[in-house]
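Heads up: the structure comes next, in structure tokens.
A single protein chain has been omitted; all remaining protein chains appear in their positions.
Every chain is named by a letter (A, B, C, D and E) in the order it is written, and numbering of its residues begins at 1.
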């Protein structure tokens, strides 16, 4: 498996932080150069696994002689004290790779685990909880995959794959109707147009101007439900998204307002790393 | 101010994630190309500022015509709703830079803010709380600076600037005495030698073998206090570090055991981003 | 103006091809180091200008002391023997930059000039002629801009900003209905779904399965017109695209079949460079 | 086979254009991850093959599990509907690589095919038709190889491997005699000196000053033949080159004037890509 | 074996210098493409071997089909006319790699050979001769390894792994006592503090302020011996270093003054390359 250049660049940056100068002096001084070990990556708490390919890539980048054996799959939920992968190879190299590998892998498992919680919170509502662009610099591809591994969905990848007109664009561009109309006319035809609104006036303008997706930002649930039914009555096929103030506690109530999509950065920046350890056999 | 290549590489990776393909299509379609704006980075909660240079670098990388004016200093504590910097320049470019800049800056402020809490928790004990190598890939330099901006200290930067013999090295290398002795003999003379111990036997071996620093991992406070006094009686100048199970609640009790240093990943991976917004004037 | 890293990487690759080893030996040996010149980029045939920013970037990369003065705008049509830009600076540096700059600039003007021809050919039909992914490696962003500068439009940028189900996907994925249905269900919600069909059966499946865009590949104009009216009668808002066998001669007839979009690689790989010269004053 | 860094950088730039963001979403949504295919690169018109190594490198860069089997050799002329290579491997990866691979490969075959036409046009005259520095940025090495694969020859690679005094150098440097003399004296001794002349006066100065090669730019065939015989009578071993206004129609008449070398950008920028398709079995 | 990115970047820079443009034209024109050879790297004088991994990496980077067989080990002393490695593979590739490989390898053997001389000169004194930061740009890791291969030791790697207060810092920072005190207080706790002194006053301040290492710069041996005994009487465990005016002739006398460490750039910048040749079998 070969990862994309962006990912490999990040892996190399991360390894270079840890292995500058004389490199892993401790392992060189205390571990015999011929020593070989086996070590397992073990959960210290419940987790959804994500990022095995990236973990493997770090390890292989440090030393291609380390074998990385998968004992679980991305997207799999596991209990505490479960081995999800096993490394076999030169002891020094395994120790040199350990921290950089875990820094990446524990974060991705954290995102997937958090996504699993949100997916469960809206189970049965037909709503998809999706991520945002609040991701760790250089790791967006992996964190968006972790979100899917956890059972949630993805919003746009970046600024380039959706016209998304936010409050600042509306303000600078002369209102909802004007900006949506301009976007519809000027956008590359394969691209959808989404607009953020905060009240009925904005909603009506958005629907009339032909937005593909309407996003309600920070609208209370009572008003949200009302606006959703207004929208559905005018354009039944419109895609409706809610955002703002989304927590594990509030998400189901928002989902029950009838939107299609709920977006929240809680999936990524709100997720703490999962506790994983590297246990030598 | 010119940032190092590692940092600029990460900035470019992060920007490339957001600005691939057709780039910021929304701003291109809704904002006049000649439009210029001023916008402030404003706190939405109490924070310690950190990373202004990095925020400025992102903005300048997107468009060198954006002026980045500092309204606060790294290390400064500010209340909610305070403008810490101001951007003036082409509206499109400011919007294109916003998310990548905030993704980096909110994280660093989060680390500094967390560090301030820990620094206060041990105030007056003479103990320094320090970070670990559990940092965001590519951002170690900045997160370690944020830790200092918050009032805590730094442990080693990477694997290369301290011989640090951990449990796995001890196990593979034949015990505390053997590994410390080998390290003392073989290490480049400018480098200190630290060893992790978990009981009195290990401590005595470490002291006898000439370790510069001894780290107690996950030792309860009663036993910790006892081991500290044993160590001090034998080698008064020895540097003693505690690690494991460190929280904002537990840190002062640990500090009062008499160690010099308490290390914890709670400063970095335990820190949530500070909520910052970009408000157009 | 700061260009993206991809562009600058290509510029550096191109310059490195021309300036390896001892560099521009001829200028060093024949031109006085203190000599300064002014030279104009002059058309040798009718052209639509495109890529002035890129031409300027090459020149500045070679020597930041060369001033690059624009005498025309991207998108502007000019006759033969018109100066579109002017370089003033060290004579040696201007000569060193000349070929690499012209190699890039003449190609982009060629694309824009070709696009202008196609745009005129369909004038008044309401149809947009768009490009494909058949572009010069490393120059896609610039060639797609040149297409717009010439008055045509853009198809998707790459594999990542549209689900586009082509014949191979249909064959491997179990037919039009099955692949479109799967794509609709699995695609990130901000992404449209396009499918290629070659007959009425495929069209009906595509419409029923909810495709956003349907593309007819290599369908004769009589049949094409019939399929368009079938499609419009069933889903009036559907976006319809024709592709295959598109030339300057055939494009208007295709447009008059009632599609919205005609895509053709003739805009890019079919465009010869415009003849431009660098005339010293 | 390992390609040079410049080539691999270009391959990665080109792939990154196509595979940013979520990557090849269509294949991921419509093709089973376990599906494997075989597909042939098939000519749709007569062609001279060139660039098989580069095509293979693109495919391997996308997925090292794709086997690339050569069914022809660089330099081989083939008819229409001939398979020149065969790819076997994961279906998704083959589809993801297809466009970038073909964009590079069709262009190189186009150059080789064009070169074959020119080589045939001068067959038997003893003249070599050679390329110029008008090449696709980043692909000079490959296009110059394609020129040789087609049966023509190469001029200098870049600015660094020949002193080539053109009209601008002559004008700025004080005439043919002065510039050639200065170049002969100052050039690294392993380098030849060529000078462009447009009349007999220039030719005589060039010959007297010791130029190794004289290039006639845009001289009509009658005058060209006369100048060639003047040159041969004075310095029989002198290498003579003609350039300017070279087409498939005019090239033989120019060759018959007695020059050694005819240089023309028609070999590269004048060559359209060969039509190749990827046919799944 | 996989080398770090810094090393591979340097290898690629070096190869690119030699293999730009048309590459190794001579081998392409004179050696059959199918020819395979075996060639040995042979000493032309006595040497200590160092850098076999780097030599192998260059060769493999040029052509992975060349097998690189080690006939000696790094650190091994060999006589003249001894084969230390053997290359088997495509003749052209071996010739293309030869010069770049030897440029790197002969330099490292030169450093190791020089280090062996210094190590022998102080044999039995208990003193370690160490290197400085005067190393070839991009090759510090390898030259510091060569120093160890020769039997000497390493000083700090760079500016980052030791606080080393030199005369300029002392002058700018307010004297020895002030700078050492500030450093001790502010340095990351895992880092040692060294200070340069030139007389007894400086020494006493350094010892009192708690320096871990004291370096005497350019102090004559009589005075040096006296200062060493002053230092030992006050802080027996202090590490003492001498520097300045160190030659193969003077080093033993300096060592006998009782210091622990003697640092000298003679190990690196003073070492000429060892004469090695590539002999084809």
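Quick note on the criterion: a residue touches a chain if its C-beta (ideal position, glycine included) is under 8 Å from a C-beta of that chain, and two chains touch if they have at least 3 such contacts.
Note that the structure is a prediction, hence the values are computed from the model and not measured.
In the full complex, the chain left out of view touches A, B, C, D, E.
Residue in contact with the omitted chain (choice from D:126, D:188 or D:220): D:188.
When you scan E:9, E:81 or E:229 for touch with the missing chain, the hit is E:9.
Here the missing chain is touched by one residue of D:76, D:154, D:221 or D:265, and it is D:154.
Remark: the omitted chain is touched by one listed residue; of B:158, B:202 or B:270 this is B:158. For chain B, the residues in touch with the chain missing from this view are 2, 4-6, 141, 144, 154, 157-158, 160-161. Touch with the hidden chain on the side of chain E covers residues 6, 9-11, 13-14, 16-27, 29-32, 35, 37, 91, 95-96, 99-100, 102-104, 106-107, 133-141, 157-166, 168-173, 179, 182-183, 186-188, 191, 269-270, 272-273, 280.
Residue-level contact of chain A with the missing chain is found at 16, 20-21.
In the analysis below, only the chains that are shown with their structure count from here on.
Listed here as common contacts of chain B and chain D: A, C, E. More contacting C-beta pairs link the chains of D-E than the other of the two pairs D-E and C-E. Counted by residue number, the contact pairs of A-E are over half the same as those of D-E, the matching pair from C-D, D-E or B-D. The greatest centre-to-centre distance from chain D, using averaged C-alpha positions, is reached by B. Between the Cα centres of chain A and chain D there is a gap of 46 Å. Computed from the mean C-alpha positions, the centre of chain A lies at a distance of 33 Å from the centre of chain C.
Within chain A, residues 6, 16, 19-23, 141, 154, 157-158, 160-162, 164, 188, 191 each touch two or more of the remaining chains. Arrangement of the chains shown, judged by which pairs touch: all-to-all, with no pair of chains left without contact.
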